[in-house]
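Below are the structure tokens for one structure; questions will follow.
Rather than the whole complex, this shows some of its chains in their spots.
Labels run A and B following the written order; every chain starts at residue 1.
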Amino acid sequence: MVLVNIGNHFDLKASVFQAPRRGIYSFSFHVVKVYNRQTIQVNLMQNDYPVISAFAGDQDVTREAASNGVLLMVERDDRVSLKLERGTLMGGWKYSTFSGFLVFPV
Amino acid sequence: MVLVNIGNHFDLKASVFQAPRRGIYSFSFHVVKVYNRQTIQVNLMQNDYPVISAFAGDQDVTREAASNGVLLMVERDDRVSLKLERGTLMGGWKYSTFSGFLVFPV
């Protein structure tokens, strides 16, 4: 479910944000792992490159989040997305969030 | 303790933020559970509706945070607050944070 998509720069089908203009953007994510014994690693990708990672690996909790956030210099038409680098999300992306906004143009 | 309350739109007694104008707001929270064996679920409420949730359920750690963040389209006079949906905070809200700001008006 997409709560906010001003400018319509988030491609729902591909789950990829494409930057409408050059600037500094703030991105943050919280990916919730529902009970399973796998460790997950989530990467924030700028185009095809991983920028930051987050981990959730606890075996004895019901729900645990892999969270991180970053400011990025983004060129026009750069694509920013989340990639599940390791593990699986058996419960899907429920409760998970991914947010980004332009802090200021450059 | 409120660190920043520009515009005085955060009602200290009720712990509710009331939006001074329509726009996109960024909200984030980190609710810290001090050692206890209960799982907590924290909901971010827009008026009376839960928008996102976060969980902390580990039994063997001293302090653990239930964190999440979101961008929201908020109407003028909408109320945004945190609700402890499940569990109790035995140590109170110490170390917990709740922040929001207007990203841009709409």
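Just so we're on the same page, a contact is a pair of C-beta atoms (placed from the backbone, for glycine too) under 8 Å apart; a residue touches a chain by one contact, two chains touch by 3 or more.
This structure is a prediction, so every number in the text was calculated from the model and none was measured.
Chemist: Note that 2 identical chains are shown, then give how many the whole complex contains.
Modeler: 3
By definition in this document, only the chains that are shown with their structure count from here on.
Chemist: In angstrom, rounded to a whole number, how far apart do the mean CA points of subunit A and subunit B lie?
Modeler: 20
Chemist: Would you tell me which residues of subunit A are touching subunit B in their complex?
Modeler: 3-4, 6, 26, 28, 30, 32, 58, 60-65, 67, 69, 95, 97, 99-101
Chemist: State the interface residues of subunit B toward subunit A in the complex, per the touch definition above.
Modeler: 24, 26, 28, 39, 51-55, 57-60, 67-73, 103, 106
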